[in-house]
Structure formats: C-alpha cells, structure tokens
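Note that one protein chain is taken out, while the other chains of the complex remain in position.
Entry: chain A
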C-alpha cells in the first residue's frame, strides 16, 4: 500500500500495516529530517525491518541529495539474509507499482568465508584460514610474482574481477550472499571483492556490526562511505559490549610464545632477503625515511593487517627513527614481547592504567611511547615488504602490535589487568593480560561523528536513557513503541513465593536453600502441567542451572516434570546445545511438549526464536545479574561512575533487566503469537526493576500480577490460556492492531497515532 507519512510517499509492500509501524515511520522520518541520531524501541515481531527499509528507501527516493546510502548493520548471517528478503519484497513491490526497473542497488557483505567461490579455498571451515589462503593467492606481490613465473598459483576469480569487474558496476537489484556468489560464478569474478568494491556506490549495504564498529576492519571496508548516509544498528541492545570487545585485547602466555616464534621467522626472512634481494628492504626504508604513508596501502588485497584507530595527525607523521630499519624493528618487537612476558610472571592480580604501563616499559626496557604507537603500522609494512604470504601464523604478533598501539594511544578509558590464574582454578597458573576498554563510546564515536543519522533499534532497549549515557551521544529522538494488540497476547507475571509462602529469589544468601529450589521446581511442574507445548526456562548462570537440576533430581521434581513433558538442557558445549534444540523443536512439533532449561546470556537467549507452540511460556528463575566479582567489570563500573555518573547498582540492574527482557521476548515473535512470561523472583516486583522492563511488557504487567504465589499463577495461566485458545483470525485484528489503508487514513486513527507519537 502507499502511505503518506508526514508528507512523504512511502511504498509499503504489505496490504495491512500495524499502527505502531506507522508511528515508527513518523519518528524515523523526524530523525532523518533533523539529520540527527535516534534510539527506537519496538517489540520484536512487529515488522521493524520492513518498516525501516520502506521508509528509508522512500526517503532516499524523495531526497536523493540529502540521503545517499543506507548502511544496515545486523548481528548474524541469518539475520542479514532476512533483511535481504524484506528488501527484495520491497523492491518487487516498487517494480509492480511503478512498472519499471528500480535504480536501487542493495547488497549484503560478509566475510570471505561466506563469499569465497574458489574451489579449494572455499572448502576451508575456519574464517581465519580462508582469509589467510585468500591473501596468499591475491596479494599484490603474489600476483607480481605470477606475472614473472606461471607456476605461482593465483586466484582466477580475483584476476577476473581485477581485469573486468571494476569497470562494470553491478546492475541494480537486490543481492544477498547467494546471489553474489551466483553472479560471481557466471562472470568468473570474485564475489567478495566485487561486493567490497560495490559498497562505495551501492544504495543499500547490509553487513555485520564489526564492519563499522571494529576499527581494524572499519578502516578497510567502510572508509569510503559518505557522510550523507544513514546507519541502522538492528538488535542493538548489546551494542555497548560489541564496542568494548572490538577495542579490548587479551594476551595469554601461549600467545606470547607464538609471538616469539613469529619473530624468529621474521628474523630469518629478513636475513635471507638481505642476502638475495636487499633492494626491497632499502626501498621500504627510504619510504619510511621520507615519511610517506604507504603507497601500496590502497591496494585492496593487501589489507589483511591494519592498525587500530590512530588519530590521523599521528598517522601523517613519519615513523620514528628507532624502528625504521627492519632489524631494529624486530629487535624492538622482541623487547616488547619479552617485557610483556615478564609482566605476566606475577603472583597476584595487578591492575594499572595505560600511563603506568608506559612508564614501566620505559624504565624496564627503554621503549618510548612514540615508537610503540607506530608498532601496528610498522609491522604491517614489514610483513608486506617481506612478502610473507601465510598470515595465519602471524595473528598473535599482530594482536600484540595492536595492543602496543592502543596502549600508547589511549590513556583514558582503558585499564590493564593482569591475572595470574583464573578465579575458578586458583592453583593452575594461567597468566592473562587483559587490556580492557572501559568506555563503549570510544569505538562508536567515529560512527556518530561521521554519519548524519544513526538509528539504534531493538526489541528491548529499555531503559532508553541509559544508552545515550554509556555511548555518549545526543539523540534527537528517543522513543519506545508498544504493541497494539487485539487481545492480551502476553501474560507477564511476577511470582514471588511458593505455595508454602517461602519467598522465591536467586539472591546469594538463599540460592542454596532447599525450600527455594523446591519452590522453583514446583512452579515449573505446575506450569508444565497447565501449559501446552513448549516451555523455556532461563537461569542466571550455568552453575546455578546445574546445581538446581541436580537437587531437583534428589527431590523427585525431575520425575514429576517428565510425566508432563520432555526435558532438555542447554550446556556450554555449542554442539550439544544445538542437538538439544533440534530435539526440543521436534518434541514440540509432535505435540509431546517439552521443557528447555537454558541460561540467560547463553546462546539460546540471544537470537533463537521460540514462536508459537515452541514457546508458550517463558520462566525466568532469578535476576540475571552479571558475575560481579570479575575485575574487568569492577573496573568498568568504576569508570562509568566517575565519567558518566552512572551508579554501579543502576548499571548492574540495567544490564540484568535488559537480559531478562531479551529472554522474555523470546516467546513473542508476532501478533498472532501468545505467551506467558513468568518472572520468578521476589525482587522483580520492586519498582526499580519493574520500571526497567520494556514498555510493551510493562503495559501488560498489572499490579495484581506482581506478587503471586505458585498456585495463583497457575490459576491465572489456565484462565488466560482458555481465552487465548479461541479461534483468532485476521478479521479480529483488523481495525485495532492491523490496519488497511482506509482505516489508517481515517481521522480517528490518525489522531490516535499522533497522540501516541507525542505521548512518548
């Protein structure tokens, strides 16, 4: 249908629209008009993706000069594929309505592993190996060598792309990963480089977060995206952790040992080269003396190594004299590695700031800050000069060089923690150096600065005001949308006590208490007896899950449970978990019904949907706080408190509640779906926790349902399930939660939508 969104003609590829989708478009348009950033929360299953795409594409068509590109960041490959499907639907609709080919090019980009069509390289399973092998076939020096000697293998697909692909742009259309591969096969061009090349002029790019947030990758892939783009981060409730991970480095003893090996390799290669072909080293040296930036850096295939973010004024400077020649640099690296080795030889935990580290490295091994800063770039240059084609071995050394560069560049927002052993096994010596980023705004800052509009959206972003604080930006629009529902499809309840009136809680003091464990068990058994099909339970940690299950065995609760449903458990082993999931789905499909015990923050809680019969009820046993004794977390909390005035407790609760909301949201994947959400902990009923749930859950959480016992909970469930089991058709939804064009345009509805948009 064709919509009029605040004066903008939007083609929407479906015949019906949800009212909240329309409000979402209104808000999004306002943000685009204002050229500012926005934060939008809309429940999963209400068609966020298609709403975003149709509005932004319409906006691009209407204002081709203001908005040139959409960069859509998603988390996983399946999610990327889903976005591409929606986009294809939208473009087909455009074509049908306008009757001509649309001049819009949309494409998905993923790693080499997912895009490679080289017959042998694509067989490799590990991403790093594929990258390494690709590099060894396509690096500029390998190709130069091939020109001299035909025996040197190269990739014919890359050659094809290099010879022809650059002149012929990809014809307009929508290309997902498979389409790209197919196109590559027919043309005999490398799809990966084709996609990377096309990014610069494509209208819509869909790829993973890391291509934008990880400075090491962003530099290569997303450098040339213009300012007049809109960037969308979908499922962005964990975006702060992604930012932090992309800037943090972890160094273990084994990694350092590997580094020493690679340094020896470097040494021998240098001495070999000096004997046979000293010209190249001289050339590199001269270039560095001149202070020129690497001319070959523009060669796209050579970019397997890039330095993490450096302020550009530093990059302009010449490499310092201490590390200019290859031998000096290798000796320098050796000193750095040996120094870190000595630092790892600690007996107790050490925490220090980057400044302290720099001072110590200066006094111990006489290394200044400046050469350290250039380590990553110098190493990249050296490896290129030495024409080392197998990069996989060098990844440890690259990690260390990144560490050196980061530690000397940033003095604020980072901390160094050296732990001699893990907390769990204090007798086994396993020293690890964590260079941990405490400030999630560092990694995302360039994104906010560079692009005119950044949209952060997810099903669970509550409490919204936390994100601008921790990401340090000023959104122009910050809105949470609820779901309009024709019937109360979700039933959130807080169960605070068992039938025996003993309070239920996962608090540390009571978690070993048999009464609490028994009450949790009884709750599950009774819910399992009342609820048909699948039930998903979330525990706060693997350890807690396993302790509880083991005592349930003793208490006979498992036996009772198995009379009603089959039981599956998520474990830390990914293969085991996916097997359990497959069988869980099978059991639900059969109508046998099943219970899945899993862990908040685990694989199941992120990204696996339990729609319809797969998840009729979700039980959250306890509040999923993070492990607060971790030193990295402690350091981060302290930093947040000092820099952003966020109190420890606020952040911990925020983090716990967003994960709880993520878990609860698993069972609601659309408007025809329905599900029970049981929060089994006394503490959930406190105002500070309750108010942090997403609005669409809070709306259905009545005061009467906030302090229930097991028995009351089961009664309410039964009554509600009977109501939900009534036949439900589209006609029931029409006019309330699903609108036709006429209904949408009716004055009354417009007024309602306006109100909603202003109210929030």
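We adopt the following convention: a contact is a pair of C-beta atoms (placed from the backbone, for glycine too) under 8 Å apart; a residue touches a chain by one contact, two chains touch by 3 or more; residues count from 1.
We adopt the following convention: contacts and distances are computed from a predicted model.
Student: One chain is missing here; what is its name in UniProt, given the choices "Aminotransferase class I/classII large domain-containing protein", "Nucleolar GTP-binding protein 1", "CDK-activating kinase assembly factor MAT1" or "DNA polymerase epsilon subunit 4"?
Tutor: Checked against "Aminotransferase class I/classII large domain-containing protein", "Nucleolar GTP-binding protein 1", "CDK-activating kinase assembly factor MAT1" or "DNA polymerase epsilon subunit 4": the hidden chain maps to "CDK-activating kinase assembly factor MAT1".
Student: So one chain is hidden, and I want to know which residue out of A:558, A:706 or A:741 touches that hidden chain in the complete assembly.
Tutor: A:558
Student: Considering the complete complex, identify which of A:338, A:472 or A:513 is in touch with the unshown chain.
Tutor: Spelled out, the listed residue whose C-beta touches the missing chain is A:338.
Student: Just name the one of A:152, A:318, A:476 or A:502 that touches the chain not displayed here.
Tutor: Selected residue, touching the omitted chain: A:318.
Student: Can you work out which residue in A:14, A:448 or A:542 touches the chain that's missing from view?
Tutor: Residue touching the chain left out of view: A:542.
Student: Which positions on chain A touch the chain that was left off?
Tutor: Residues 253, 289, 291, 317-322, 324-325, 327-328, 331, 334-335, 338-339, 341-342, 345, 353, 355-356, 358-359, 362, 364-366, 368-370, 411, 423-424, 429, 431, 507-508, 511-512, 542-543, 546-547, 549-551, 553-554, 556, 558-559, 562-563, 571-573, 623, 625-629, 642, 648-649, 652-653, 683, 687-688, 721-723, 725-727 of chain A touch the chain that is not shown.
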